[in-house]
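Shown here: the complex without one of its protein chains, the others still in place.
Moving on, here comes chain A:
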Amino acid sequence: MATTLGPGSRPGTAATPEAGAAADQAALLRVRGLSVTYPSARGPVPAVRDVAFDVRPGEILGLVGESGSGKSSVCTAVMGLLPDGTRLDADEIGFEGRDLARLRERDLRRIRGRRIALVPQQPMTSLAPTTPVGRQLRWYLGDRLDDPQLRGTLQAIGLGAVLDRPHDLPGAFSGGQLQRLVIAIAALAHEPALLLADEPTTTLDATVQAQVLKLLLTLREDLGLAVLYVSHDLAVVAQICDRVGVMYGGRLVETAPVAEIFTNPRHPYTRALVAAMPSTTPADQPLRPIPGTAEGANLLPGCPFAPRCPEVMDVCRTAMPAPVRRAAATVGCHRSGGEAGEAA
């Protein structure tokens, strides 16, 4: 599987409504009750609120949401790289038998880059601007850079130019080349089990974006790594993810297999989001943006989407609905809770 991937063509785990407990046990990354609060001049600002999700081995989980919905903070929290002064609360950030939320910096450092690697958002600025690329490759890859097999892999993913011009500074390469380079470093330096990709294609143009996505899929195939793919672009998520978590106002409002998200979205926000996609809008119709703005949603006591929700009820404004299981999906909506009874 490489190039033509649509929501329907996903093999494996996606659409099977497997039992909760078994799936949780198998999770590679198991996040429960994760909250991140940033300090500010006007008091603490919650960015992530009580988020729970699993990433299974070999799976690509998409995390979508508007800017400020907290999706990048989830990545940073999992890496243990939140800035000083930030508050991290979590019942659990389970990874390979350890709870990352409770590890010391020294132990976290042994996991960073080795077991969990991060592909950053800005390829142009993520490498040191004043050090030649060859030397930086050696920082991260060490002597393996001389390994012909690894060099072959780097060639194969289009990094021949970087290998040919090791004395050039990062500024001498294109954004696409640098993003492939950064992904190669993250994925190949220690062959981690989990890759956190924080909007890796946002700054790239469409054709380069396709190359980078293809590279991620190839690496997933070859190395069997799991990916947490953060994006605000549902179309990209549809192309590469197995499951999708939708974030809004710091909360994870719905998690479902990618096909479900597009064919049977359960949360009103997911529905509005899918309906707003240009590709789901008939050509002769105007786009359907969601009315209102997401500003301040992370401060609301109830459902963060309540002010913009067409189906809002009184309870939505005061209490956050508990997540309930619906087939393979998990939804946090009072409407869903009311319709079909109890949570799994």
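Everything that follows uses one rule, which is that a contact is a pair of C-beta atoms (placed from the backbone, for glycine too) under 8 Å apart; a residue touches a chain by one contact, two chains touch by 3 or more; residues count from 1.
The working rule: contacts and distances are computed from a predicted model.
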Choices "YCII-related protein", "L-ascorbate oxidase", "ABC transporter permease" or "Xanthine dehydrogenase family protein subunit M" - which one is the UniProt name of the chain not shown: "ABC transporter permease"
Hidden partner chain, touching residue among A:103, A:150 or A:169: A:169
Among A:86, A:126 or A:155, residue touching the chain not depicted: A:126
Residues from chain A at the interface with the omitted partner, ascending: 79, 81, 84-85, 109-114, 117-118, 120, 122, 125-132, 139-140, 169, 171-172, 182, 185-186, 189
